[in-house]
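Below, a portion of the complex is reproduced, with chain positions unchanged.
Labels run A, B and C following the written order; every chain starts at residue 1.
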Amino acid sequence: MSFTHFNENGRAYMVEVTDKADTYRVAVARGEIVMKPSTIDAIRNSGIKKGDVLSVAQVAGIMGAKKTSDVIPMCHPLMLTGVNLNFEVLTDRIIIEGTVKTHGKTGVEMEAITAVSVAGLTIYDMCKAIDKDMVIGSIRLIEKTGGKSGHYIRQEEVNG
Amino acid sequence: MSFTHFNENGRAYMVEVTDKADTYRVAVARGEIVMKPSTIDAIRNSGIKKGDVLSVAQVAGIMGAKKTSDVIPMCHPLMLTGVNLNFEVLTDRIIIEGTVKTHGKTGVEMEAITAVSVAGLTIYDMCKAIDKDMVIGSIRLIEKTGGKSGHYIRQEEVNG
Amino acid sequence: MSFTHFNENGRAYMVEVTDKADTYRVAVARGEIVMKPSTIDAIRNSGIKKGDVLSVAQVAGIMGAKKTSDVIPMCHPLMLTGVNLNFEVLTDRIIIEGTVKTHGKTGVEMEAITAVSVAGLTIYDMCKAIDKDMVIGSIRLIEKTGGKSGHYIRQEEVNG
C-alpha cells in the first residue's frame, strides 16, 4: 500500500490522470456541528425570518465545493455539474449532507467533503457570538460512484 | 440571546466593526483526522522522504487561513500577522492544532478553525487512495484572547 | 481635469495613497434589476420558502464586496469593516442598496457598487430560466463620506 501523490523524487505532485476515461461520478459526504440546544433554537427561529443561518451556510458550501481545487493543493480542477446540500436539524446538532456530481477523469470526494466542511464553518461563524463551544465533526465520505475504483459505500451506512 | 449576523430586515450582513479598537488577538483551534493504523504508518514513512503528507497539509492549512474571508461569507478580511500549525501523530489519528494572530478589529477564531479544517482535508486528499474510511472531527476553538469579549479557554482544557 | 490612474509614462497604475490618513469611510450605492411582474411574483413566493432568491443575492453581494480589489484592476485592497445590502421589491423591479464601511486610506465607492452589481447578477442568474429579458441598471453612487474629497451626496437624492 503506497501513496499515489508522490513523484519519483518522493515529492508531492498532482497525480496524472490524462489517460483516464471521462465517466459520471457522484460523491456524498456527511458531517455535523454539535451545539447547545439553545443555539439550535436560535437557528430554528432565524429560519422563520428571511435570511436564516442555514441559507448562508448553503450558499457558502456550494461555493466552497467550487473552490476545492484552489484550496486543496493536489486536487485536480474539475467541472462540477451539480452540487446539493441538505441540513437535518436535531436537538443538539445539525447534520450536513453534501452531494457533488461531475463527468470527468477523477472523483469528487474532496469536493463533497469540502462543501460539508465549509457549510459547517459558516454555521460556526454565524453562531459563534452566542456559543463558542460548538464542535464540527464526523466529516466523512458516505458513498462514491464512477471511475475505476468502483462503488464505495461506507460500512456504517450498509449496516446502520 | 440573539444573532449578530442579521440586519434590520432579518437578512445576513457583515457585522459592522468600524468603531472597534485594534487589539492584539490570538486564537487556537484543534481538530483531528482518525484513520487506520496502517494509514498512520504510511504517513510516518512518507515523513522520512522529502515531500511528506504533513508538509503538504502544513502549507495548505496556512494558505487556507489566508483564504478564510474569501470562503466564509460574513467573515471580515483581516491582516494575519502569524499562522502556525502543529501535528501530533498518534496510533490511529493525527491531532492538528492551529494558532492564528493579528492586530485588528475582530477575532481570528474562524481563521484558526479554517486552517485546521483545510489541513485535515488535505491529509484526507493525500491518503484517500489507501483509506476511504477516514473521519475528520473534533474541530473546535481551544483558546481566544483579545477584543472586548475577553479571554476564552475551552472548559475541557481547563479541567483536562 | 485629468485622470489620477496613469503614471508618468501614460500607463495605468495603482494610485499611491501611502501618505493619506486613515479615516472612517462610508459609501452607499444603489441599482436595480427590472423584470416581468410574473418574475417578481415568483421571487416573492420563493421568499416564503427557506432558500429564497434574495438570500442568495445577499450572500453573493457581500462576498462580492470583499472581492472588489481582486476584480477591479487598480482598486486598493481594503479591510472592510461592515457590508450591508437591502432589497426593495416593487411590482416590476427590485431596488438593491449596498452600504460599505472601512477605516482606511481610500474610499469604498467601488466596493459598494460592486456589491450592488454582484447582487444584481445573482438575481439574474437565479431567475434567468423563467425570464431572459431582465435588465440590470441605474447602478450609481448615492453617498460617500470620509477622506479629503469630502461628503458627496448624489443630487437626485437631495432633490428627490
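Brief remarks follow.
Everything below uses one rule, namely that a contact is a pair of C-beta atoms (placed from the backbone, for glycine too) under 8 Å apart; a residue touches a chain by one contact, two chains touch by 3 or more.
In this text, all values refer to a predicted model and were calculated from it rather than measured experimentally.
For this complex of identical protein chains, the structure file gives a whole-complex count of 6 copies, while the figure shows 3.
By definition in this document, only the chains that are shown with their structure count from here on.
Spacing of chain B relative to chain C, judged by their CA centroids, is 31 angstrom.
With centres taken as mean Cα positions, chain B sits 16 Å from chain A. The set of chain B residues that touch two or more partner chains comprises 7, 9, 11-12, 70, 73-74.
Contacts from chain B toward chain A in the complex involve residues 1-7, 9-12, 31, 38, 42, 46, 49-51, 53, 55-56, 59-60, 63-64, 67, 70-75, 109-110, 113-114, 117-118, 120-122, 124-130, 132-141, 144, 152, 154-155. If you check the complex, the residues on chain C that touch chain A are 47, 50-52, 54-56, 58-60, 63. By the touch criterion stated above, chain C contacts chain B in their complex at residues 24, 54-55, 58-59, 62-63, 65-67, 77-86, 101-103.
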